[in-house]
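For this view, one protein chain was removed and the others were kept in their places.
By letter and in written order, the chains are A and B; residue numbering begins at 1 in each of them.
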Amino acid sequence: MIRVENLYKSFDGRPVLTDVSLEIPEGHTMAIIGRSGSGKSVLMKHVIGLLRPDRGRVTVDGVDIGRIPYGELRQVRRQFGVLFQGGALFDSMDSFENVAFPLRTFTSMTDVEIRREVEDCLAMVDLSGVGPKMPADLSGGMRKRVALARAVALRPRYIIYDEPTSGLDPETSNTIDVLIRDLAERLSVTSIVVTHDMHSVLSIADRAAFIFEGRMHWVGTIDEMHASTDETLRAFVKANEYQIGMPHAPDLP
Amino acid sequence: MTRNRSIILAPAVALGSYSLLLFHAFSSLGEFGSYRKNVVRQMVRVGVDSLPIVALAAAFSGAVTTVQTAYQLVSPFIPKSIIGAIVVPSMILELGAVVTGFILAGRVGARIAAELGTMRVTEQIDALEAMGLNSIGYLIVPRVIAGVVMFPVLYIAASFIGIAGGLFVGHAGGFVPAGEFIDGAREFFQPFDPVFGLIKSFVFGFIITSISCFKGYNTLGGAEGVGLATTQAAVISCVYILIADLALAATLL
Partner (left out) sequence: MKHSNELKVGLSIITAAIIFILGVRFFEDLPLFETTYTLETEFDNAAGLIAGNVVRVNGVGVGSIDDVYINPENNRVRVRFHVDREVPVRQGSHTVVSGFDALGVVRMDVVLGSADSAKVPVGGFIPSREQADLLGSLSEKAPVLIDRMDGALAQLTSVLETTRSMLDDPDGDARQALASMRGSVGTLDAMLRAERDRISSILEEVDGITSGLNRAMGPDGDSLAATVANMNAVMARLDQTLLTLDATASGVNELLDKVNRGEGTIGLLVNDPGLYHRTDSLLGSLDALLVDFRANPGRYLKEMRLVDLF
């Protein structure tokens, strides 16, 4: 269980998050939505302790990860898998080594076990056989899928997706969305999806948190979001649907 | 990370964050076992792969020093063996280490900064951290160790090849017979000279790799930031090589 309480963070004196509280219950997929620059990614980085809060706290299973020593923080982080925006594959290694990297680093598996595990992970993202390819030789969508395979290699309890569909064509975006939903079910993980793509939100999340101007503006289930009368939220959702031209957009009143 | 750094405080802030970064890096030496493979890879890149260019530059500096010394010594009163007595200590004391230093500042320093800078802006460093790895230790320690171990090796190669180049050009070009060259070198040889050169190269190796790591690790922005970090790493390394050169000569000679 991840809990964010009254988080405040500023950069160079400019506040980015002013008062954010959020609870992400186990086993759910929570979408964090908001405009570009609204502080979604900053919130995400607090959740895995890449940033430390100026005020407020972030707890993972009751541990305040903004205050614990670095060594303990690293232990906490191993329960997370993170899919970064561009994939963040290590470009000095081929796809196989990228997925194998966390296994080699944090487990005492033999080479044979690692090989089997990596192949499992790559199969999970429908990319069996791309092992020997270097990240530079992969398309954007494939890169993200390899990165996803790497993120789940250690069977994390939490997976964080940072803009998983940004920069991808709608069809590839769909593939990624399907993958995310499948993984959530198969691995029964708690997922946090940071995105501004409402199409993703609707197809994978069961809850959404809307950040607006550095504050947690609205939190609720997808159904509640549909029913919400909040003008700002409705404007954001509508703008997104219009932009994508989503054919099966749910009817909003 | 405060924006209002005064001109006076900026260098102190830079020195402070540089020292902290190195402290952080080397306080993770306990995990050296997991860096070992990386250390060897960096040693090959820093040391073995740099040998050809270092050898080329050293051979030419030795040759040029010989020719120019011969050109300057026109008096029949001074024996030709003096050429050896000038070229050999010059290579051992100064040129071997400094020429190698400048070449590696360009070759190794720029590459380290570009590599780490790219990793930073493509979130590969964040990915390492998010996995629970100590990215500072993992990325910086192997590079700095490779620098301080392989740089003296390159220095020895450079001195050897430089002296050989000077000897060859002096003999083949008719400036000084090889025997006289060696006699002169022996007459003025101080056993501390090569030790001093080794100390120098050790320090230079540390300066180049640590400054480049610092610049690369703290890259801000995108491609432009990487470019800036790369240039700065090479230039600042060169400047500090010169400063360290003078400081070492003043304290140890």
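What we mean here is this: a contact is a pair of C-beta atoms (placed from the backbone, for glycine too) under 8 Å apart; a residue touches a chain by one contact, two chains touch by 3 or more.
All values derive from a computational prediction rather than experimental measurement.
For the chain that does not appear, the touching partners among the shown chains are B. Among B:67, B:149, B:199 or B:228, only B:149 touches the chain that is left out of the view. Screening B:101, B:117, B:165 or B:184 for touch with the missing chain picks out B:184. Although one chain is not drawn, its touching partners on chain B can still be listed: residues 40-41, 43-44, 47-48, 51, 69, 72, 75-79, 81-82, 85-86, 88-90, 93-95, 98, 149-150, 152-153, 156-157, 159-160, 184-189, 191, 194, 198.
Note that only the chains that are shown with their structure count from here on.
Per-chain Cα centroids separate chain A from chain B by 42 Å.
Taken together, the chain B residues at the contact with chain A in this complex read 1-3, 34, 118-119, 122-124, 126-127, 129-134. Contact residues of chain A toward chain B in the complex are 11-13, 45, 48, 50, 70, 74-78, 80, 82, 84-86, 88-91, 101-102, 105-106, 154, 160.
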